[in-house]
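There's a structure below that I have some questions on.
Excluded from the complex is one protein chain; the other protein chains are retained at their positions.
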Amino acid sequence: MIFHPAIIALCVASLFICLMIAYSAYYGIKIVKGWDIKSGSEQQLVLERRTYLISAILTYVFGFYLISLFLYVFTVDRLHIVFTGAMCAAGVLKVNSYGYPTLLLKIMIFIFAGLWLIVNYADNRAYDYPIIKTKYLLLLILTPLVITEMILQAGYFLQMHPNIITSCCGSLFSEGKSSLTSELASLPVVPMEVAFYLSMLLTVYLGISFHRKGEKGYLFSVTVAIAFLISLVSIISFISVYYYELPTHHCPFCILQKEYGYIGYFLYVALLGGAVSGMGVGVLMPFRNIESLTGIIPSTQRKLALIAVVFFLIFTALVTYRIVFSNLVLVS
Amino acid sequence: MITLANVRKIFNQARPNEYTAVDGVSLQLEEHDVTVFKGPSGSGKTTLLSLVGCMARPTSGRIHLLGREITSLPERFLTEIRRKTFGFIFQQFHLIKGISVLDNVMLPAYPCGERLSVLKERALHLLDLFNVSQKAHTRVEWLSGGEAQRVAIARALINGPSIIIADEPTAHLDSMHSHELVEILRGLKNDRKTILIASHDPIIYDSDIVDKVVHLRDGKVDEGDTGPRTRGHLQLLKGR
Partner (left out) sequence: MERWIERQKNILDFTLSSLFRRKWKNAALALVYVFLVFLLASVIFFTHALKQEAGIILQNAPEMIVQRSIAGRQAPIPLSYIDKLKDITGVSAVKKRLWGYYYDPTAGANYTVMAPEDVQLDPRSIIIGEGVSRTRQVFKGSTMRFRAYDGKIIAFEVKSIMPSESELVSSDLVLMSEDGFRRLFDASGEYATDLTLQVKNPRELSVIASKVVHALPDTRPILRDELLRTYESVFDWRSGMALFLVSGAILAFLILAWDKASGMSHEEKREIGILKGIGWETSEVVLMKFWEGMVVSLSAFLAGIILAYIHVFFTSAAFFEPALKGWAVLYPRFKLTPFIDASQVATLLFLTVVPYTLATVIPSWRAATVDPDSVMRM
């Protein structure tokens, strides 16, 4: 265990969030069981009022995970000093088997919470709350994710054994590990670039056409999800390389550092924002024919599609700018 | 038109202190009319007004407001209808202390997301209408009773409601200010507003602006107690 202030902060805040989400889930179950919009009973009114609290909590959870995601990476990155062989966050995340799963869960929870808020937004606009039960059942999926994330994160930090000099043993040597960054999948650059630009093009095209005509919502959302994954792989495969101007450096975390003007934050926020809003379109698709939502969902979806397109365009623009003006030439 | 069909409101349902405030009221209230709900305290006047005014939902029964059924709407939507449709004048005015008259008047419009400058203009116009514009930047606790009442009315009108609800508006006013209030209500009536008043003050229910008096007793409409004078008055008005 390393007693770093940021680690304590992360664990403490996670614990609080867990308590809140468990609280929400408890009342979520009550809402699913006892909901009767037609009833004028006080019981129904109490449940209705609970929904405000749960919405507020979920909004906080969403915001929390965004900061938590970056603080986690940042803290882990800072710790590379205490581990032999680790050059940055990529290596430190590998010191035990909890590091990467925690990170992945954080991303998943962020996206999930965002999607939940989108569904919530739509539902709250319909006078009869038509998807309230579905919504709170979804909350029951989110809850175990959040709890698992807290446990994994705690496990990750607890199982860390930093390589430091102790009074009993002399010195420690790095065990001649090969550079960890080199182990990261380095896919062939040209096909990756082609795939990246194709996915971006397709996303933007489908997004704009959805914004105009409101058609092919599912296709658009699936494309967004794929484009999101391709972008993540692309960051490792070639985008980061252009930022570092080192053909062998594939780290997806170092771009978050000051040396690169914190550009990573912009890249990841654009990407995450695009993913949440784009997938939000698809999540709303099954509900668009519910009578009280017909006037609400299509316009919400169009807005979301537009937001997603803007985010992905920002991302692509940042990447392209760098590729064009980088001193490094990967593809001649 | 506002229609109430067998509306019932029970507080603390299924508990020992259960209490029926409104017990099976059916009514039809016409638009652009002034209706007074009259009855002793505890007769359910206020509760009935809060049900019509979308402040609370009835335990059972149906309320139709301007053609829309509002009884099964969640609070969120009731509020939306309420702030677009109703303006409220409360018994004790209920202005918020410590902030200016102008801020008080604009308060109901804050959540609607209007530009503040537009809002301010409208509020000043309303204050002007009720002769209190010179007090716009005064704190409300320094107002006289009559001024406070006019500010409360201006606040009720800020969102341009079509229905005004007043709950015992003269309870804290002397006769002079009560008459002044009647005149203001007359002006609102001439502006084609629907006005609902709960009152047991003769200055109100005997006034010539009143189109209909509903007597309430123990949460029920008391048909037998409709005084002949009022009825006659009503006939007189209808005949006009």
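Note that the chains are named A and B in the order they appear, and that numbering of residues resets to 1 at the start of each chain.
Everything that follows uses one rule, which is that a residue touches a chain if its C-beta (ideal position, glycine included) is under 8 Å from a C-beta of that chain, and two chains touch if they have at least 3 such contacts.
All values reported here derive from a predicted model rather than from experimental measurement.
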Out of A:10, A:146 or A:251, which touches the unshown chain? A:10
Contacting the left-out chain in the complete assembly, out of B:23, B:75 or B:180: B:75
The one residue from B:114, B:180, B:206 or B:222 touching the chain left out of view is B:114
Touching residues (missing chain, whole complex) on chain A: 2-10, 12-13, 16-17, 20, 49, 52-53, 55-57, 60, 64, 67-68, 70-71, 74-75, 78, 81-84, 162-165, 170-174, 176, 258
Missing-chain contacts on chain B, rising order, are 46-47, 49-50, 55-56, 75-76, 79-80, 82-83, 86, 88, 90-92, 94-99, 103, 107-116, 119, 155, 159, 167
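We adopt the following convention: only the chains that are shown with their structure count from here on.
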Please work out the Cα centroid separation of chain A and chain B, and write it as a whole number of Å. 50
Could you pull out which chain A residues touch chain B in their complex? 37-38, 40-42, 45, 48-49, 124, 127-129
Applying the document's contact rule, which stretches of chain B touch chain A when the two form their complex? 12-13, 57-60, 71-77
